[in-house]
Every structure is written in structure tokens, then in C-alpha cells.
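Take a look at chain A:
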Amino acid sequence: MSAPIIKIDGISKSFGTFKVLDGLSMQVMPREKLALIGPSGSGKTTILRILMTLERIDSGHIQIDGEQLYHMERNGQLLPADERHLARMRQKIGMVFQLFNLFPHKSVIDNVTLAPILTKGIPRAAAEKRAMELLDMVGMADKAKAMPAQLSGGQKQRVAIARALALQPRIMLFDEVTSALDPELVEEVLNVLWRLCSETDMTMLLVTHEMGFAHDFADRVLFFDRGKIVEEGKPDEIFRNPKQERTQGFLKKIIAAGHRV
Partner candidate 1 sequence: ADDSKLEELKAQGFARVAIANEPPYTAVAADGKVSGAAPDVAREIFKRLGVNDIVASISEYGAMIPGLQAGRFDVVTAGLFMKPERCAAVVYSEPVLCDAEAMLVKKGNPKGFKSYEDVAKDATATIGAPGGGTEEKLALTAGVPRDRVIVVPDGQSGLKMLQDGRIDAYSLPVLSINDLVKKANDPNLEVVAPVVGAPVYCDGAAFKKGDEALRDAYDVELAKLKESGEFAKIIEPYGFSAAAAMSTSRDKLCSAK
Partner candidate 2 sequence: MEWDWNFVWEIMPTLIQGVKITILATLLGSVLAAIVGLAIALARRSPNKGLSRTVGFLAEFIRGTPLLVQLYFIFYVLPDIGILLPPLVAGVIGLGLHYGTYTAEVYRAGIENVPRGQWEAAKACNLNARQTWTHIIMPQAIPPMIPALANYFIAMFKETPLLSAITVLELMNQAKSVANTYYRYVEPMTLVGAFFLVISLFSVVLLRWLERRYGKIER
């Protein structure tokens, strides 16, 4: 068995006096598809944002692909990471946001090519060719010249996925990528995720409220509550036969609210 690609080791994170994560540890294997579920405010988004280096951690260690994320070695000493180290580490990770965060002043194709051209120095023509392949994959090739404002939510989200893929990260983070969408648009995006999941060997972490999707998609499900992993396991175990009371309660509520599991 190979080494974990993400290794989180006793990390803590507070906002002001409020402790969101308290000594959390977890590991993710290469090519694993991981679903993170749990009630609102339990810290799911925070974990993804920490991995994307959008938030700093207060203590603990994270290793990505065998390398420290927030620390770097210099002459045998472990120092806090500088911006250069972080930038290098970020190349391995991509993220798709709940609210898409497309660049509104750039066309669809420019959104996808901007980072490869700027950060990898890929020539524009090559970048655009690759971008068109990605847009084709997410079914947005015909909208390459459109501006984000002209797209529906589901279309925006698909472009956002293509944009993240363009940097060819080894790990992709998805944060409730369907929850800002109308029910009918959710399908479009889930379809793209299905394809991605079956066709690539990226490691994927997915925060979602779509229990049905989490069930079918994930190799492993983590149930979070108050910054702790309450329960984890194969989707069938978690959804059909949750062991913890908290998990049972959560799933019951979700079902009562009309969601299919």
C-alpha cells in the first residue's frame, strides 16, 4: 500500500475565541474519493480552506504528498512556510467553491486559461486548446466566449470546475458545489462530477449535502460534528447503519427534510 497523499496531524484552528477544529487528524490515500458530511458549522469548509492555504492553522502539521504544507525544512530546521513554499505546494491542489468565484471580467475561456498562462508559462494557443478540451468535458465548449454573467448557476459551476482542472492538480477540493444551484441545475454539475470521478485518478475531497450523491460517489465518508470526526467508513455503513447517535440523528433530519439518501 502506498503512502497517504494527505496527512493531517493534530491540527487546531480558532476564529477569535471560537475553536473550529480541535486536534483533528486524518489521512487520505492517492486516488481516494472522500465525502465530508455533517451539520452546518461543523468545520467541513474550514478543512478544505486550510488545505487550499486560504486559512492558516494554529497548531499541528499537514503533509501533502510527503511534504510539509505549512512548514519547510531549512538546514534541518522546521520553519513556518514562506509564500514561495506555499505557492509551490498549491500547485498540487485545486479547489471549486460553493459560489463559483469566477472572474466576472473575463470570458469563460479566459477564466480557464488565465492561471496556466500566468503561473505555468504555457503559450496561449496551447492553453486554449487544453481549455477547450476541458470545457468540452464539462459540456461548456459552446459557451467559451460567453461572460460569466451570461451563464446560469450550473453553467458557472461547470466552468469553475474546468478552471480548477486546468492546473492539473493532484488533489481536488469541492465545497458544496451544488448547494447554490436550483434543484434542476444540480444535475448538470453532478453529471460532471461523475465523469471526473470515473475518468481521472485525482484525489478528491467533496463536502456535500447531497447524501445520495455522496453515497454513490465516495470510497469513504467522514461524518463531522463540531470540528471532530464522529464517524467514518464505507458509504453503505455510514448511511445504512450509522453507529453514532449523532450521525443517526443527522441523517434522520435530512431524510425528514425531503432528501433522499
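The criterion applied here is as follows: a residue touches a chain if its C-beta (ideal position, glycine included) is under 8 Å from a C-beta of that chain, and two chains touch if they have at least 3 such contacts; residues count from 1.
With respect to how the candidates were assembled, all candidates are chains of the complex that A comes from, given by their letters.
In this text the structure is predicted, and so the values were computed from the model without any measurement.
Comparing candidates 1 or 2 against chain A, the one that touches it in this complex is 2. Against candidate 2, the residues of chain A that register as touching in their complex are 49, 52-54, 83, 87, 90-91, 93-95, 97, 99, 101-105, 114-115, 118-119, 147-149, 163-164, 167.
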